[in-house]
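The complex appears here minus one protein chain, its other protein chains still in place.
Moving on to subunit A:
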Amino acid sequence: MFRKVLRLGLCPGLPTRGLRTRTGGFTLDWDTKVSDFKKKIESILPGKQCEMVYDTSHLPPEQSDVVIIGGGILGLSVAFWLKKLESRRGAMQVLVVEQDHTYSRASSTGPSVGGIWQQFSVPENVQLSLFSINFLRNINEYLAVVDAPPVELRFNPSGCLLLASEKDAATLESNVRMQRQEGAKVCLMSPEQMQNKFPWMNAEGVALASYGLENEGWFDAWSLLQGLRRKVQSMGVFFCQGEVTRFITSSNQMETPTGEQVVLRRINNVHVKMDKSLEYQPVECAVVVNAAGAWSGQIAELAGIGKGLPGTLQGTKLPVEPRKRYVHLWHCPQGPGLETPLVADISGVYFRREGLGSNYLGGCSPTEEEEPDPTNLEVDHDFFQNKVWPHLVQRVPSFKTLKVQSAWAGYYDYNTFDQNGVVGPHPLVVNMYFATGFSGRGLQHAPGIGRAVAEMILEGHFKTIDMSPFLFTRFYLGEKLQEHNIL
C-alpha cells in the first residue's frame, strides 16, 4: 500500500494528483458566509457591535495579471483567448472591468446588423473574417460549457453583395482577386448577371458587383456576446462593474540608438471606481488591455498617451472617438424575398432581410459634414427620410412603400486616422495593449483580434494572423491602411 502511494506520487507523467477540491467562484454563497461570520462574531462578543467585516464581493481583486478595460465583444474575446492559450490551467488571473453590463453603449454590437463578410481591401481584414467564420461555424467547440445549452448563433448564410460604380469597378476587381488569394469564396457579377439573380434590384449606375457565395451573411450578435461571456466566466475570468479613473505608472528615462531621449512608462496600478459610488479599488496588474471601444481614446489619455509635444511619438494620441450610427427597421410587404443578401449600395446605403415577415434592417454612414452629435443616443428620423430612403428606392423600387417600424442608435469606435483597428502594444506605455478602433467591424473580427492580442501578450509576436500593419506606430509614421468599401 505504501509502495503504491509512493510510486503514484513519484510518477512524472501523471497529469493530476488524485482528486482535489475546488471551491468554485469566489462569489459562490459568499454573502451567506459573510452573514454567518458576522453572527459568530456577535455571539462571541455579545456586547460589541462588530463592523469590521463588510461585504467586498462587488470589488475587484487587489491583484490581477491582466486587466481588460471594456467588457464588450472585443474585451471578452481577448479574455477568452488569454485563458485558452495560457500554459497551465489557472496560470493567469484575468479581470474584465466593464462600465455598463447592459451594453447599451457597446461599440461593436450596438449599431451592428450582425454582418460578416470577407470583401475587404486590406488582406489582414480578409484573414480576420475567415478566422471568425471558422470560429462561428465551430462555436460550440470553442464556447461549449458543460451542462449549459449550446450557443445558437442563428447564422444566415445569405452572402454579402457589394455594388460598385464605374469609377470603383477597377478597385473592386483587384480587391476580389486579393480576396480569392486569401481563400474567400467571392465571385464577380456584371449588372446583367446581378439582374438575373436578383430581379427585384435596379441595376442602374452599377458597373460591377461582388457577391460572397459562402462564409458571408449575418448572425445574432447578442448570442455570441452572451456565449462568450458565459464561457470566459467558466474559465475563471473575474468580472467587475466599474469605471477606470486613474493609472499609477512608473517612468524610466531611456535613450534610443540615435541618441534621442524617450520616457518609457509602465502601468502598475489601475484605479477602479465602483458604479454609482465613490468607492474605488486599486488593482495591481502586469498588463492592461484597452478594449473600451468608443471610449478607448479617453482611457489612453488617462495613461498619458498623447501628452507630449505634437509630432513626437509621446505626443501621438490614440485617434479613436465615439461616432453615432443609426440602424432602422422597416416593413415592406412587396420587398425582396428569401434570397436577399446583405446589400451594400454604391451610395453607401446597406440593408438586409430580417426574419420571414417582410422586415428589413439597414442604414447608412453619414459623411464627415453630417456627423451627428455623439453625446446622446437619440435617433434623427429625418436622416432616414432624406439620406437613406431615396437611395433605397432607387436601388430597390419596391421599397417605395416601406414603413419604418423602429430605429436605434449606437456608437462606433471610430478611428479617425484610417478607420482600421489598433492591435498590440503601445511603444512607450509598454504594458498597455490595444484592441479597439475597428470602426464598426469589431463584431465580425472579434475572434481573430482577441487571438492576436493574446498571442502578443503571451508570446511577444503574432502567430496566427500577422497584424503588424495594425500597430500603434503607424499613427506616428503616418502609414495609412486604405480600406475601401467601408460599410
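We take it that a residue touches a chain if its C-beta (ideal position, glycine included) is under 8 Å from a C-beta of that chain, and two chains touch if they have at least 3 such contacts; residues count from 1.
Throughout what follows, contacts and distances are computed from a predicted model.
Student: Out of "Probable electron transfer flavoprotein subunit alpha", "Distal membrane-arm assembly complex protein 2", "Origin of replication complex subunit 5 isoform A" or "Ubiquitin-like domain-containing protein", flag the one the UniProt entry gives for the chain missing from this complex.
Tutor: The UniProt record for the chain left out of view names it "Distal membrane-arm assembly complex protein 2".
Student: Would you indicate which residue among A:158, A:298 or A:473 is in contact with the undisplayed chain?
Tutor: Considering all chains, including the one not shown, the answer is A:158.
Student: Which listed residue (A:140, A:165 or A:241) would be found touching the missing chain in the intact complex?
Tutor: For the chain that is not drawn, the touching residue is A:140.
Student: Across the whole complex, list the residues on subunit A that are touched by the chain not included here.
Tutor: Residues of subunit A in touch with the missing chain: 1, 4-5, 8, 16, 18-24, 137, 140-141, 144, 146-147, 149-150, 152, 154-158, 197, 213-215, 217, 337-340, 356.
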